[in-house]
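The complex appears here without one of its protein chains, the remainder shown in place.
Just so it is clear, A and B label the chains in written order, and each chain counts residues from 1 on its own.
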Amino acid sequence: MKLRLVLWGLAIALLVALPPLAIALGQTYYIDLVRRMLILSIAAISLNLILGYGGLVSFGHAAYLGVGAYSVGIMAFYGASAGWLQWPLAVGASALVAAAIGAVSIRTSGIYFIMITLAFTQMLYYLGLSLAEFGGDDGMRLKARSQFSGLVDLGDPVAFYYVALLLMLLSVVLVYRIVNSRFGMVLRAAKSNDARTRAIGFSPYFYRLAAFVLAGAMCGLAGALYANHTNYITPGLMSWQQSGDLMFMVILGGMASTAGPVLGTFALLLIEEVLKGWTEHWQVVLGPLLVLSVIFFKRGLAGMFWKPDA
Amino acid sequence: MTWGLVFEQLLNGLQYGVMLFLMAAGLTLVLGIMNMVNLAHGSLYMVGAYLAVALTGWTGNYFAGVALALLGTLLVGMAVEVVALRALYHRDHLDQVLATFGLILFFNELVSMIWGRGAQYASLPGWLQGHIDLFTGSRYPVYRVAILVVGLSTALILWYVVTRTRLGMLVRAGASNRTMVGALGVNIRLLYTVVFGVGAALAGLAGLMAGPIYAVQPGMGELILIQVFVVIVIGGIGSVRGALVGAIIVGVVDTLGRAFLKPVLASVISPPAAEAAGPALASMLIYLLMAVVLAMRPAGLFSSR
Partner (left out) sequence: MRDSLLQVRGLTKQFGALRASDGIDFDVAEGETHAVIGPNGAGKTTFISQLAGNLRPDSGTVRFAGADITALPAPRRARLGLARSFQITSVYPDFSALHNVALAIQARSGHSFRFWRDARSDPSLLHPAKNVLHEVGLGGRSQVLAGNLAHGEQRQLEVAMALATKPRLLLLDEPMAGMGTEESQRMIALLASLKRKHTIILVEHDMDAVFRLADRISVLVYGRVIASDTPERVRANEEVRRAYLGTQA
């Protein structure tokens, strides 16, 4: 346990030190890169809640990245660029969509659940494509970054970086508390043994739905951040390739572990960066790498260091 | 919106449904009997389409090209099964989803490397290029009729095999209770290989038929695959009959929706609103349908379990 805290401390220290270091070395590109990793980590952390701890193989989690991003984008489009308004709305909208999709999907299980979550995300993707007013297939530029009444300027790459870092750490803490709370225990129990959980008096449906909504909301926040990061919002953010990527971030890092999703996100995006440097056809290498990782590397990175939580 | 137009779109819907069926039949059997989620099924569809384009061009003969494409897809499917899928039979669905997702990335990039990212166009021999006259007075492409004929014939053959032959009996038993069939001394390995091979061939067939109508490009498999999932969810896992019924329903609803929802809406609400809402709603139609079916029958219409 002590070792974990030490490692976390080190990691946080490194992340905090990165921007000044990068500036000093003249490599400001890395601030951007790591910021992207931090933002997507939040999405992976949210997915880990329902996938790693809840056992819900949601193949449509990227939908909430899209809902969050479009919430910010659409509001900015109509001139409402106050972050204080946009971001809660992004979170709220994602929660609502998650509630709707979850209510129907969680009544099924197994392969049906996987296909249904995928189908609903695809539906949202098509919805995004068809909204010609917001760019349709091409997507739209973010008219203005989210404003926070002068408190912080997201246009400043370093300030934005620290905002992302802070939110990522908050997400880690939040999910950690949730999975070890009474609620989290029921969720994990239901994943471990559904019949036994019913037999002692819990109805797993409601706990799973609540977790699904929480995860969707958190991912919506990541979407809002992402829109500000890329300054561009496309339906591709909701594509199933993006959902698959998120799942890999969770798996590679190690499911049902606190550090897992962060490790996985950094690892996957780092691998992509390296591969992109070699060839434009990097996916032809990444694909088989992913296949091999699933076949041989089940426990994930966190699993290499310590056993995952029960 | 004339009746002739409606009928034409109905035919289009049937034709699309038939193609969905070819994909769905293989996938639902693999799911039902081998309990295996194979996202790379869409890649086999894509491979079929690309091979058809390449081989027809190379041999200069439509039939040779098509036959070779079918064979080629079968071989690719077998190779994928041996190299990657065998290791996944006993893994949980999550692992299968992730691993086959990796396969999709691989195949999409591979075809981009060989043929580029742009769309390829498949050509048709002269005798498939014409139109026939419908009783409604409008004209309908011969090729689409050919697809209907091939697809329905395949459905008929599948129906015969599944319900009237010993192999089909094993298939149905396996879809219902895999372990039992194995315990009865049936060569499960062989059954798996046959089922998977048939599935791959059907996907290839759908792909090579799709070429001339839809664009042949990287990622084409995934677009149809998700709709195939909807078909299977509606029809029920493991049921070929469910795949056919589901496919026809999805094909017809989707096609008619895209064609007529906007004008129908425009007559009910204001035209500008219909302009915006129409296409959006049309694209969501089959997913809403899926949600409705699930609400009433969580295991699909004809689930074998």
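Following the convention adopted for this analysis, a contact is a pair of C-beta atoms (placed from the backbone, for glycine too) under 8 Å apart; a residue touches a chain by one contact, two chains touch by 3 or more.
Not measured: the values here are computed from a predicted model.
Shown chains touched by the missing chain in the whole complex: A.
For the chain left out of this panel, the touching residue among A:4, A:196, A:276 or A:298 is A:196.
The chain that is not drawn here is touched, among residues A:183, A:232 or A:297, by A:183. Residue-level contact of chain A with the missing chain is found at 177-178, 180-186, 189, 192-193, 195-203, 207, 210, 310.
Operating definition for what follows: only the chains that are shown with their structure count from here on.
On the side of chain A, the complex with chain B involves touching residues 51, 57, 59, 104, 107-108, 110-112, 114-116, 118-120, 122-123, 126-127, 129-133, 240-241, 244, 247-248, 251, 281-284, 286-291, 294-295, 298. Chain contact summary for the complex, chain B toward chain A: residues 31, 37, 84, 87-88, 91, 93-95, 97-99, 101-110, 112-113, 222, 226, 229-230, 232-233, 237, 276, 279-280, 283-284, 287-288, 290-291, 294-295, 298-300.
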